[in-house]
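One structure coming up, written as structure tokens, with questions to follow.
All protein chains but one are shown in place.
Letters A, B and C mark the chains as written, and numbering starts fresh at 1 in each.
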Amino acid sequence: MNKTSQFHPEPLYDVSNLGHVELYTPCLERSIRFFVDVYGLDLVSTQGDSAYLRAWGDHDLTSLKLTAAKDAGVAHIGWRTMSNQALDRRVSALKAYGIEGQWLDGDVGHGKAFSFIAPSGHRMELYHEAEKYVPMPDKKPYLINQPQKFSGRGVAAARIDHINILTHDVVGLRNFADQTMGFKLREHLVPGGQGEEVGAWMSLMNKAHDMAITKEPSKGASGRLHHLAYAVENREDVLRAADIFMENDVFIEFGPAKHSRTQGFFLYVYEPGGNRIEVFSGGLHIFTPDWAPLQWGTEEKGRSTAWGLGVPESFHKYATPNVAVPAADELTRAAAFAALSE
Amino acid sequence: MNKTSQFHPEPLYDVSNLGHVELYTPCLERSIRFFVDVYGLDLVSTQGDSAYLRAWGDHDLTSLKLTAAKDAGVAHIGWRTMSNQALDRRVSALKAYGIEGQWLDGDVGHGKAFSFIAPSGHRMELYHEAEKYVPMPDKKPYLINQPQKFSGRGVAAARIDHINILTHDVVGLRNFADQTMGFKLREHLVPGGQGEEVGAWMSLMNKAHDMAITKEPSKGASGRLHHLAYAVENREDVLRAADIFMENDVFIEFGPAKHSRTQGFFLYVYEPGGNRIEVFSGGLHIFTPDWAPLQWGTEEKGRSTAWGLGVPESFHKYATPNVAVPAADELTRAAAFAALSE
Amino acid sequence: MNKTSQFHPEPLYDVSNLGHVELYTPCLERSIRFFVDVYGLDLVSTQGDSAYLRAWGDHDLTSLKLTAAKDAGVAHIGWRTMSNQALDRRVSALKAYGIEGQWLDGDVGHGKAFSFIAPSGHRMELYHEAEKYVPMPDKKPYLINQPQKFSGRGVAAARIDHINILTHDVVGLRNFADQTMGFKLREHLVPGGQGEEVGAWMSLMNKAHDMAITKEPSKGASGRLHHLAYAVENREDVLRAADIFMENDVFIEFGPAKHSRTQGFFLYVYEPGGNRIEVFSGGLHIFTPDWAPLQWGTEEKGRSTAWGLGVPESFHKYATPNVAVPAADELTRAAAFAALSE
Partner (left out) sequence: MNKTSQFHPEPLYDVSNLGHVELYTPCLERSIRFFVDVYGLDLVSTQGDSAYLRAWGDHDLTSLKLTAAKDAGVAHIGWRTMSNQALDRRVSALKAYGIEGQWLDGDVGHGKAFSFIAPSGHRMELYHEAEKYVPMPDKKPYLINQPQKFSGRGVAAARIDHINILTHDVVGLRNFADQTMGFKLREHLVPGGQGEEVGAWMSLMNKAHDMAITKEPSKGASGRLHHLAYAVENREDVLRAADIFMENDVFIEFGPAKHSRTQGFFLYVYEPGGNRIEVFSGGLHIFTPDWAPLQWGTEEKGRSTAWGLGVPESFHKYATPNVAVPAADELTRAAAFAALSE
């Protein structure tokens, strides 16, 4: 029997993938310029105070919504279901769990969605119907199994990959995600092998993680974002991204290096609005049906990075909205670093 | 609704992955030496006329069985199910389809298996219970989410990935695989956009293919192998493999290059027994729930390779067992050819 | 004693590098668009019927001059000397050899130059004084040891690397280049180990080649170009270039693959004017002072490519100006060929 869930007799595949994320930014125009010119996304639409973007490898019309707001952070996280029936089943499970929520008519790129607030305070939505991207002639790919022509602009982020959110109760949130949506726990971190769990990596199908949950360091905070990640095809693309960020005065917080958990090759930067954004490649894939959740602890070489690179303190402390406010308007290299080390 | 199956109202995930393959070889010792010294697998066990091997990234004990025989070819293909219940469901579906089969007690590395002959003449088996690999101290990995220490020996093939088999009736076999086991058709090839389908690429979950089905070119042949593929982590590993094969006088038939279908980065060689073996990396992953099968044809740039590299004639004609001897000029490395034709 | 020259008692380092090349093109605007938008060069200046371009890693102002002409081909090849004294010494050596030439005042990007016609019919020039590139603020690199900001546009060719020219007398031309300019013969090709030499790879310092000389296949032709190559940093950049060319309908003739001679990782395309252009990476570097010229022949595995990839017939026959039209079936991407033959 599949050991990755304590709630389902057999593995549940009703939720398919991370469909889209809405981020808040205090400087919408600069955030758009970062995501388009440097990160390499395409701007699909603007509506009021929001902009909709997509990566060249995303199949749906849009995977990122940027909305002007006073503070950075994640507005909501959209999980796409396998079908409308699967959507109904998951909504029933949420209600059975005691979650209040409401149906929304939809947004640019997708149809009706069930919106709810997870126990961690993060707004999420489940939906199935999405608009497939149809390229205009100048964006048509040479290969028909690719949604869009590869432009190679900037980092050329290829597709939305995963999100990392903070919570005071890691175990509670991962049980919720498992029980209601079928997220499979793949790895978790319990420093010293006992005491509190401070990280959990969960996935929907073959990936090592679609959602990571890590311990919220600030007492009063709720619903905060650690990072949003898009994938690129290989490690050389991550190294190339580092050069692109360097040339464009984007603050590089951490990486490129290899994580121990997930074995992903990572690079973290801050977009102008302050949200931490990752360029991600590789990592392990899970094909065996009897993957049991792996518990990491210091006695088991529980370092965050495979090759021994130390984790910057900001990586454990900084999140958005930033309850310990950095110099929000100028997150370029030196200024941001100075702010972080205060 | 998920559009990838005509037989199931919702996507079926009862079969998890390609678990193991048994290949015949007319020169067992030389085949073992190739797979261990050059391809980089580990020898796990020998039993009578058979040897059991594994890649360092395989979670199960063994993914390849080599058995001495008069001719090369594929003896059987082992598909692992998600659970024992899933196994029972699939066996019922096979019987409902009219397939005769029998239960086997198991083999090195796995428990009871339902063995049957697919319409194409290939022997397959479905099983769930498998022996998880437990490394001896000298094989313990540094990272606990990896089954075995990375040795880096030879090509260092990382894990079993997919198989390509030949049949006279591509559509019939892919419908069988969909209906009975839940394989999802991802891409198929109909030259000229009409007439006979000559290729189908099917997968179980997020991969672009776990099984490829291509048109059998020889009238009298049945149950033949086109190739077996193991994955490596990235394209540089494929390029490095080419150097390793070159240095060890292994006949390189095709690649390294990029396929149009699946977008995989490939390299094909012949192992000493004559079976075509691939080193594979990357390729597209399918995360969207509404991937519709893509039909390729010449009017849609239906080339076999993305960058225009021509396909060697042997790639369309040669398979194991080798019922039609390839023309000598297709095999340009004389020593390798001599070895193969022993 | 250094064995790489039969003409100099000690190695001669008066000529430093391939400084610039002037290509003819029958469609100047389209060639400019290719080199800027796809190949990734910057347009520096236009003067009359000529355009001057540079790669982001070139130290001098310009490395490529494109000039409108009836036929494609190479107008002249500019070799830069170490110093003005070195220039004078090389001009004396040319005159001693019997070469007539004349001093030119210079051109965009360089000062006075000695222009002459090599025995193969190619116009070459020697010069020392060149204009160093000074970036405008928006092109300033983050690292001061880089001449220009890395843009990442298109293929992002990094710097001019080498040229391959055709001649009826390979040995004669390489002796001329050695005797007058100090080119060191590194490798040469004599099929069968006897008879006529059909290829010679020569370099100035540590590279495997700055100039390759191959046998002219057309009886009446003279002064033709086989290809001009720019370098990129690594093999992944070459693979990425293949995707960029694919997406932009550029005809890929050969590669990506690894040459046997020089071990360079190559990719050849035709620019819209018809000239063959390479994207090149890696290859061996020569640091030992006693490298003796290596003679390749078929009995010594004298294949053109390391991994066995066959050489397309056009690679041996097609050059610019195109005096012999290649067979249509050598050019498999129909639209690209049509465009080229306009």
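By our rule, contacts are C-beta pairs under 8 Å (C-beta built on N, C-alpha and C of every residue); 3 or more make two chains touch, one makes a residue touch a chain.
All figures in this text were calculated on a predicted structure; none of them were measured in a lab.
When you scan A:A69, A:A221 or A:A242 for touch with the missing chain, the hit is A:A242. Among B:E216, B:E236, B:E253 or B:D290, only B:E236 touches the chain that is left out of the view. Interface note for the absent chain: among A:L41, A:A113, A:A306 or A:A319, the touching residue is A:A306.
Considering the full assembly, C:A86 is the residue among C:A86, C:A113 or C:I213 that touches the omitted chain. Mapped onto chain A, the footprint of the missing chain covers residues 235-236, 239, 242-243, 245-246, 251-252, 255-258, 265, 306-310, 333, 337. Although one chain is not shown, part of chain B still touches it, namely residues 141-143, 149-150, 152-154, 234, 236-237, 240, 243-244, 246-247, 249. Remark: the residues of chain C touching the chain excluded from display are 1-2, 10-11, 13, 16-17, 59-60, 80-86, 128, 130, 132, 142-146, 159, 187, 205-207, 233-236, 260-263, 282, 284-285, 287-291, 294, 296, 300-301, 306.
Here, only the chains that are shown with their structure count from here on.
Averaged C-alpha coordinates give centres for chain A and chain B that are 33 Å from one another.
Residue positions of chain C with contacts to 2 or more other chains are 236, 243, 246.
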